[in-house]
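Right, I'll just put the structure down here and ask away after.
Heads up, one of the protein chains got dropped from this complex, but the rest are sitting where they should.
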Amino acid sequence: MIEFLTAALGFILAMLAIGLVRILRGPGDADRMMAAQLIGTGGIAALLLLGAVSGVSAAVDVALTLALLATFAAIAFVKKGTARLDATDHASTEGA
Amino acid sequence: MTTATVFGLFAAVAAGLGLYGLITNPQPLRKVLAFNLLGSGVFLFFGVVARRGAAAGFGGDPIPQALVITGMVVAFAATALALALLLRLFQATGSATLRADAPTSTDAGGP
Amino acid sequence: MKLVLDIMTVVAVSAGAFFFLAGTVGLLRFPDALTRLHALTKADNLGLGLVVLGLLPQAGSLRDGFKLVCVWLLVLIAGATVSQLIAYAARRDGPVP
Partner (left out) sequence: MTVGLALEIALAAVVLSVAVWTVAARDTFAAVGGFVAYGLLLTLVWMRLGAPDVALTEAAIGSGLTGAMLLAASARLRASEAAVAAERPGGIVRGLAALLSVVVAAALVASVLFLPDPAPTLAPAAAENAAATTLGNPVTNVLMAFRAMDTMLEKVVVLLALVGVWSLAPDRFWGGRPGPRHEADPNGVLAFLARLLPPVGIVVGIYILWVSADLPGGAFQGGAILAAMWLLVMMAGLTDAPQVSGRSLRLLLLAGPVVFLLVGLGGLALGEAFLAYPVAYAKPLILAIEFAMLLTIAVTLGLLVAGPPERESGS
């Protein structure tokens, strides 16, 4: 079972690595936000698998924290990114 | 190769990368970012030392781990202060450069 | 019983990994932002959900299992909201299809 879960963990890490290409390439801010969102979710999945592999039950607590804080960072990312788009549209400098 | 060695090498490269970014990138915000990268490399180094010191039934030596937790919080406080300074500089001069001879639009309200 | 639980883990985690694959491929290959978002939300909701479902039989205690489900619910709520906000940004960003 450990081997299978490790393999699944490796697979999800590989998916994350490929998803990173979107952050690199863009082209738009929206694509970067999506990639960041995918990395957040995939990171949580990887963390849960890692906890199961190494038998550390505290991994679930870390995953809970990560779920809350990754959401917070994602909201900040999207909100600032959107504000930035607005700023380009209307030539306003308000960084909400 | 052990877990500690793999992540030890990783820590060394991350620290080097952070140092390079800190020196070469002209934007202060990117310098702050690079400094955090450098810091994360140093913290990981502590983590490696903690991992190698696993004994007495603990997964790692708790003392370096506690030092890293303290370090991360202090790094956060320093980053917050650096960003506030940077934003104030931008507000006061209209640019965010660290060059000494940079032209300033006004000298209003600089603390 | 142990075998049944293990089989459930293998099936569910594999299915979850598949949805992560689908989401990633969609993110890379789909032509515009909104279709990419469509692919992404599958990875978010189903991918993580199935991984959590697969890990439930391996959870050490009832409390750990409960927390696992909580993680999934949190990500579900947050993912739905963030996706809406991203869609708004995408509409501004690119040409409307």
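Lettered A, B and C in written order, each chain numbered from 1.
The criterion applied here is as follows: contacts are C-beta pairs under 8 Å (C-beta built on N, C-alpha and C of every residue); 3 or more make two chains touch, one makes a residue touch a chain.
Bear in mind the structure is a predicted one, so any value in this text is a computation, not a measurement.
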item: Visible chains that the absent chain touches, using the contact criterion stated earlier; value: A, B, C
item: Touch list for chain B against the chain that is not drawn; value: 1-21, 23-30, 32-34, 36-37, 40-41, 43-45, 47-63, 65-70, 72-74, 76-81, 83-88, 90, 94-97, 99, 109, 111
item: For chain A, residues in touch with the removed chain; value: 3, 6-7, 9-10, 13-14, 16-17, 20, 23-24, 26, 29, 32-33, 36, 39-40, 43, 46-47, 50-51, 53-54, 56, 58-59, 61-62, 64-66, 68-73, 75-77, 79-81, 83-84, 87, 93-96
item: Touch residues of chain C, complete complex, unshown partner; value: 70, 74, 77-78, 80-81, 84-85
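Criterion: only the chains that are shown with their structure count from here on.
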item: Touch-based graph of the chains, sorted into line, ring, star, complete or other; value: other
item: Centrality ranking, top chain (CA atoms only); value: A
item: Interfacial residue positions of chain A with respect to chain C in the complex; value: 1, 4-5, 8, 11-12, 15, 18-19, 21-22, 28-31, 33-35, 37-38, 41-42, 44-45, 48-49, 52, 57, 60-61, 63-64, 67-68, 70-71, 74-75, 78-79, 81-82, 85-86, 89
item: Residue ranges of chain C touching chain A (in the complex, touch as defined); value: 6, 9-10, 13-14, 16-17, 20-21, 23-24, 27-28, 33, 36-37, 40, 43-44, 47-48, 51-52, 55, 58, 60-61, 64, 67-68, 70-71, 74-75, 78-79, 81-83, 85-86, 88-90, 92-94
